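Heads up, one of the protein chains got dropped from this complex, but the rest are sitting where they should.
Here the chain labels run A, B and C in written order, and each chain numbers its own residues starting at 1.
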Amino acid sequence: MSLTVPAVPHEPGRAPESAAEVVGRLEDTWRARPGLRGWLSSVDHKSIGKRYIITAFVFFLLGGIEAAVMRAQLARPENGLIGPDAYNQIFTMHGTTMMFLFAVPVMDAVGLYLVPLMIGGRNVAFPRLNAYGYWVYLFGGAFLYVMFFLNTGPDTGWFSYVPLAGPEFSPGKRVDVWAQTVTFTEISALVASVELIVTIFKTRAPGMTLNRMPLYVWSMLVQSFMVLFAMPWVASASMFLAMDRLVGTHFFNPAEGGDALLWQHLFWFFGHPEVYIIFVPALGFVSSIVATFTRRPVFGYPAMVLSMVATGFLAFGLWVHHMFVTGIPQLGASFFTAASMMIAIPSGVQIFCWIATIWSGRPRFAVPFLFVLGFVALFLIGGFTGVMIASVPFDTQVHDTFFIVAHFHYVLIGGAVFPLFGAFYYWFPKVTGRMLDERLGRWNFWLFFIGMNVTFFPMHELGLLGMPRRVYTYLPETGWGGLNLLASIGAVTIAVSVVVFLVNVARSLRVGEAAGANPWGADTLEWAATSPPRPYNFAFTPVVESREPMWQHPAELPAVEGLRTDVREVLVTTLLDAEPDSRHRHPEPTIWPLIAAIATAVLFITLIFTPWGAVIGTVLLFLAFVGWAWPRGKDHQEQLMIEAES
Amino acid sequence: MSSPSRSGCRRRRELLAAVLLAAALSACQREDRRFRTWPPAASAIPAVRQSELQPGPTTRDLTVRNEYGDNAWAVSEGKRLYNQFNCSGCHFQGGGGIGPPLMDSQWIYGSQPENIFATIVEGRPNGMPSFRGKLGNDQVWKLVAYVRSMSGLLAKDVASGRNDDMQVRSQEQSTEKARPVQSAVPPASQRP
Amino acid sequence: MSAVLQAVLQFPGAHSALKPAGPQARIAEGLWNSMYATAIVVFLLVMAALLWAAFRRRRAEEPAPDPARERRMRRVVAAAVGITTIVLFTFLVSDISAGRAVTATPGKDAIQIIVTGHQWWWEVQYRDSVPQRWVTTANEIHVPVGRQVAVELRSTDVIHSFWPPNLTGKRDLIPGNENSLWFQADSAGVYRAECAEYCGHEHAKMALLVVAQSPDSFARWLTQQRDTAHTPADSLTSRGQEVFLSSACAMCHSIAGTPAGSRVGPDLTHLAGRATIAAGTLPNTRGNLAGWIVDPQRIKPGARMPPNQLDPADLRALLAYLETLR
Partner (left out) sequence: MTGFRIVANVTELPTTTFGHRSPMWWGTIGFIVIEGSTLFICAISYFYLRRNFLNWPPEGVFRPALTVATVQAALMVLSNIPMAMVDRAARRLDLRAVRVGMVVCTLLALVMCVLRALEFEALNVRWDSNAYGTVAWAVLTAHATLLLLETLESLVFTALLFSPNLEQRDLAGASDNALYWYFLTLVWIPLYAIVFLSPYVM
């Protein structure tokens, strides 16, 4: 009763179908389901990606509002705008939102939207899992904000150091909310990383060997591996914390043999790579934009790839430099100093390669390219201060001061948010079919660039003058008032620039110039699809023969035919050389990922209030996954075959 | 102007708003950190009757509501004060020793907040000192809330978790509620 | 640049890493100066290269990737990476040697101090071979100029961090992990130390003063601190002492020589000799003290000091008594 490979529906010598016919049938097969239910059951990486990006951007705005409130409070000494309780919640919300709900998700989101298009695929490898990841993320973020508005916002910092965040010093449910939000977002980030790795490994267009992958796809591959190895640390740590708080375990209780430093090791073993998890995709944005706007391939492709991989590895050897003032032995500290300085080398390689690319290319100063130039300036400053604080004697002076606040905002805003805004301007026409306005874009860029420097440059000085971080106010006698006021004025400028961006998006969606498939004359495959792309992305799976397929064949791409068009089917290729290997069934739209995400949310939220939550949640989750996994038997061709054989 | 369906919709919305508001208020109460305001009940020491006899027609006392009993932060402050003011010197971590145990269901002088308040402020015979004038009313009410949490009389999401100390008893938030029983003396098993 | 900004904005320097008054702070400042100068040079070079690359005048028709030019570019990029590596390596070497100097163990004759962090104040203890000569104070360290001070750092609740930037870098106070550091003040003066690890509501108002004085006056100070409090001499101050002992004050504070011996709050035996109250928050004046006693939550919301509704006469007496605690 063994089964055999099914007979393929293929007639040798048959004339190839006409493109119009294929497109007609693909439209039918891949059509999105109508109505609200259809919307909720979408598994298309583009609709999920768009939701993901918009959600992350909403969190960016919320985090920005929190930042504005903090800058208002700190604008002058002994300000009475908000008290310590509100301030502590707000600065914790700001950090948690920006790191867990904005920066990592938005990078994953853009990747989930772009990567399948860039590698000539129809969708991500596990579309339902993708939808599940999004819903879990949405519920996690919404949960945090609902609790915040109920005065249950976490108030122990985005790093939640024990014992302050432990059961004795943080009564109530605030820190539990934080711990569970972290768990939610870790799940979605881990899901996205598995998703992206397998998509990149197995569904690249035929001929797109690893050596021909766009640099952006490389950056997402490196980032996904980093997520895979970093996120379990914080997920475990937050679980330990929740257990200490809820069932009285002693992970962090020194009196019973626990250890407060264990938390710091676990947290920073995740927390340092986290910065690079945010930063590495930005390198991919920059490389894409630089190539397109200098009209030449990025100089030194192998060096660029190797330096991203090196960054990914080195990022795991730096965590202790967040703990230089906890009293670790000097020899150990020297190792981490060395590692922290060495990671500047791959960054240097990349910056030099981009400069070489720009020098030898023919630059066009469109808005995305402006953001890249701004990125280089800001990231250099952040990088320099990064090298400085790798030095133990200097770090003991500026650790936990506004100097560090300045440093990582230069790295994260300069190094990640600027490229991200560049990416918004660059790929907006692909996603919406319309161009963003260039004039508003320039306003957006210059206000952001100036505001960023006015806000954060004085903070270096404040740190050296002794202003610690995370203070809700300061005394007039300290003399920190002037620079703080300056920083607050800069924050207003940044806020205005973000408003300009929102106006630009709102206007361009309605009256923006229509973009063709490839408005910038770019080199990668996503520009072969229509703007916005159809649900199946490409009528035929393209075949890749170089690193710049769209420059090589601007008019007509080589492609393969033969994937079924009556059901959703995608092509699976081999890992290294991307040779066509098998045809893989793509799931239909389904509501079950949403239901499974609701069950997950019930599990984590009830767990805060009762240990029975584990039982209730597990049962619900089990039911949801049964519904998810159970076959619908849509395709009779395969089914009949197995019945006949058994 | 208001069609039935619309008013029904509005009623539903009002209901929703009310539910949300209730949820918000209950969460506020649990999570509030009120540094300066005092609960109304703290404005005066309630006179708790020591005798059943009373002049005139028989009346019942109004139960005093200790708002700190719904506030996790106040309860944890109470726990801190309990240790700092050396309540543990006699009652230990609730198991009792020199003084009666506080984590069981037996109450000699009553389990209501105002009873415990009176016990702390007035003192009791056989060793419980009077803390009148030594503690602010506010602090006493926090202690009252914590003492009640030790025998599970507060909601579990308000009661404290473990301290960063040696483990001598299971944490308050895992303590099952014990129905208070009036008893003249501590049960024999817990007598020293 | 920082010097210019300072000149323009007139910062006081009692709490600044840029005005070193001790060996470690001086090493850190030296590192900062050299790294800052290097950073400016490198930044200007890289930005010049970038702007030149972007805006240089181009011939009308330049061939895109020209192999000979690519080879030249490869050499330039490799050279730039090489220089980067050398600069970083220089930093590393100078940093490690600086690190050695900073962490060297203090000498045998160093003064031993125990600093204990509490939410949100500092307990300071000078130990001695004779326990009767131990001195406990709060929120203020007195040290002699030119002598090493070894500080043992402890915490009873959450993590705090001890940081007098003019003297030395910071070190965390971690419950369950004993830490220590040493510093030395090279010139007399008052230096401020803020708590540098987020520790809850009043992390912003948890400061400590380091008073560096001549060895003689330090010795006088220490001897005087060993005394118990004077017995009140007049009726007003003895009434004040009565108020202290019979009210909530004595539940938390101790005054050596009186029955008040609780260790919950700061030791007040020599309160009047300290420059500030509420952990470096307010100058120690009669008015501030009165405001602090009556309504501390207005000054430090969340602090553990409860409000005290005292009769005005009692308050006056109490203040008069506290002012005698020199």
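Heads up, the rule we're going with is that a residue touches a chain if its C-beta (ideal position, glycine included) is under 8 Å from a C-beta of that chain, and two chains touch if they have at least 3 such contacts.
Predicted, not measured: the structure shown is a model, and the values here were computed from it.
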Whole complex considered, the hidden chain contacts A, B
Of A:Tyr145, A:Phe408, A:Trp446 or A:Phe625, which sits in contact with the chain we cannot see? A:Phe625
Per the whole complex, from A:Asn211, A:Thr530 or A:Thr610 the residue touching the absent chain is A:Thr530
Out of A:Thr156, A:Gln180 or A:Asn253, which residue would touch the omitted chain in the full complex? A:Asn253
Decide which residue listed in A:Ala125, A:Leu412, A:Met452 or A:Leu465 touches the omitted chain of the complex. A:Ala125
So that we can see where the missing chain sits, which residues of chain A does it touch? 1-6, 8-10, 16, 19, 125-126, 129, 190, 193-194, 197-198, 201-203, 206, 228-229, 231-233, 235-237, 240, 243, 247-251, 253-254, 256-259, 262, 265-266, 516-518, 527-528, 530, 538-543, 550, 553-563, 571-572, 574-575, 580-585, 618, 622, 625-626, 629-633, 635, 638-639, 641-643, 645-646
In the whole complex, what residues of chain B lie against the chain that is missing from view? 162, 167, 170-171
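Going forward, only the chains that are shown with their structure count from here on.
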Between chain A and chain B, centroid-to-centroid distance (C-alpha), Å: 47
Check each residue of chain C and list the ones that touch at least two other chains. 175, 201, 301-302
Where chain B touches two or more other chains at once, the residues are 33, 35, 164
What part of chain A is in contact with chain B in the complex they form? 83, 85, 147, 149-152, 163, 166-168, 171-174, 244-248, 250, 252-256, 609-610
In the complex with chain A, residue positions of chain B that touch it: 23-24, 27-28, 30-33, 35, 72-73, 75-76, 156-158, 160-167, 170-171, 173-174
Going by the contact rule at the top, pick out the chain C residues touching chain B in the complex. 175, 201, 246-248, 250-252, 264, 295, 297-298, 301-302, 306-308
